[in-house]
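Every protein chain but one is kept in place in this view of the complex.
Here the chain labels run A and B in written order, and each chain numbers its own residues starting at 1.
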Amino acid sequence: MFRLKNTDITQPVKGRSLWQDARQRLIHNKAALVSATLLLTISLLVIFAPLFSPYALDDTDWEMMSIAPDWDSQHYFGTDALGRDLFVRTMHGGRISLLIGVVATLVSLVIGISYGAIAGYLGGRVDAIMMRVVDILYAMPFMFFVILLMVFFGRNILLIFIAIGAINWLDMARIVRGQTISLKNKEFIEAAEACGSSPLKIIRRHILPNLLGIVAVYVTLTIPQVILVESFLSFLGLGIQEPNTSWGALVNEGAQEMETAAWMLIFPASFLALTLFCFNFIGDGLRDAIDPKDR
Amino acid sequence: MEILQVKDLQVTFNTQDGSIKAVNRLNFSVKAGDILGIVGESGSGKSQAVMSILGLLAKNAQTQGQVLFKDQQLLGLSNKQLNQIRGNQIAMIFQDPMTSINPYLRISTQMTEVLQVHRGMQRKAALALAIDMFEAVHIPEATTRIHFYPHQFSGGMRQRVMIAMALLCEPDILIADEPTTALDVTVQAQIMKLLLELKQKFGTTIILITHDLGVVAGVCDHVLVMYRGEMMEYGDVTSVFHYTQHPYTQGLLKSVPRLDQPQQALYAIPGQPAPANQHFAGCPFQERCEQALQHCQEYKPALRSITTGHQTACHLTQ
Partner (left out) sequence: MLRYIIKRLLGMIPTLLVIITLAFFLIRLAPGGPFDTDKTLPEEIQLNLDKKYHLDESLLQQYFRYLWQLLQGDFGPSFHYQDYSVNELIETGFPVSLQLGLSAMILALLVGLSLGTLAALKQNTSADHLVMSFSMTGVSIPNFVIAPLLLLLFAVHLDWLPAGGWDSSRPSTIILPVLCLALPQIAYIARLTRASMIEVLHSNYIRTAFAKGLPMRLILMRHALKPTLLPIVSYLGPATAGVITGSVVIEKIFSIPGLGRFFVLGALNRDYTLVMGVVIFYGLLIILFNFIVDLLYAWLDPKVRY
């Protein structure tokens, strides 16, 4: 008849951790998943596909200039005005574009995190000045300076990495600064200490997860921006040097021939657009997973 | 005269985690000129219940039952019809005065628009009335301050502004959703005093949502205790406080620290409220109830009158 419920308040309530929540949301985001798969496919193609073609990057074939895509001759994407196989060139272009994307993003990551952490940590006037600089730089047509760099210091691939990376660190710096400031907040750390957590544990449990998530989002969104910048430069004729090529350079060549050889434009343009799309979808998905708002 | 009657009110939300019943079989009524206090923890459904009166629930909410205002059913009315009642005959003030007033507009604009929309007044006349209301809620230098922006007021002042804004059209009912939770205790007392004073002056019926039993004891005529969307106890304040029937209410009263008696440890109702999407066949409180019977888990207790005007939903009283 009587039944006494013996509930123990010290039992931990089983909730869902932040990570599990985020992961669940991400998995449910179809666009992000599809994009991730596509990106993986493109990356694999770009790295391995040229091995399956008999043609090299700069094999000029005077007898097969500007021919349309043709299965028999194994010119799957056709050839360009110099008779070079477009398929191989598109793949190589992809390698360069993706490589620049990742490396330059890493550069901007390093600059951004350092700048942001310093500004946030030092605080006060230094922080105010540093952030004002960021505000001003944010509205500058940086492209102009990059173009200057490219023209006057040669089209060195290393320089391209650095120059492009140097434009995109602003967002990262802002975010890292914000996080650093909220970390510096003593009360928060004091509270954790009051609960008996060691500083290392605090960092691991509270600080890193917050920082990691948002940095991941911005890295994913910076890569397409960087690829865009490189393509822009190459389109103007200021980017990658021959015989290397990138998607931007290929689009440039293609645009010049588009009336007679539309495939020269369409293939690299599609790859470029698709890659950018995927990165943006994944970045958006990550951002929603970590900080969901009513979409 | 019963100005508001709530009959079998149910509010359900359709979410990704399933359907959540925020309010289940709520039945109560309010007499004109009364002050009703609605008490409950977070998640008790008290806010959702009153929001449904004015049709302010989120888009994924479904309501069932009846909410009768002066014998008119409010549930299911169109926005256009509801707009005639909102701010006009039934007004509502919210918990956080910092975020509940538009920071980008002057207070004068936000006040006169109520009169312009509902009474068709011209701006000049509306402004004069607004200044009068400012004085009624004891905001000094009303003629200058009326043109201020919200951030130029302090927290307590802002709540007064909200109250003034709500009473402009002299509504029949004022719903106050935890009006003092975000304020200092001293300011709290001032606001409560103000509400009482305004009730005397304008004869407004007040529905006050709070989790503070002290406020209920000091100000309310009747009290409704909710838990997990269901009514636990309802009645005259004196009766409920002195002849408490429901274990939950008893628990709440026991949890209030007392200065007049020596206490060893602070009492807390054991356990935690269950997750929002859990449905109960029986009484929702039984998991945490120290006097629960086997019966309580399987059968929902019906609302029973103990004495006139004092009802409770508990198997122990039956």
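Following the convention adopted for this analysis, a contact is a pair of C-beta atoms (placed from the backbone, for glycine too) under 8 Å apart; a residue touches a chain by one contact, two chains touch by 3 or more.
All values derive from a computational prediction rather than experimental measurement.
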item: Of B:Q16, B:S42, B:N79 or B:Q261, the one touching the omitted chain in the full complex; value: B:N79
item: Where the missing chain touches chain B, by residue; value: 54, 56, 79, 82-88, 91-92, 94, 96, 99-105, 109, 113-114, 117-118, 149, 151-152, 162, 165
item: Absent-chain interface as seen on chain A, which is shown; value: 132, 136, 138-145, 147-149, 151-154, 224, 228, 231-232, 235-236, 238, 248, 251-252, 254-255, 258-259, 262, 265, 269, 272-273, 276-277, 280-281, 293-295
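Simple rule for what comes next: only the chains that are shown with their structure count from here on.
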item: Distance between chain centroids, defined by C-alpha means - chain A, chain B (Å); value: 50
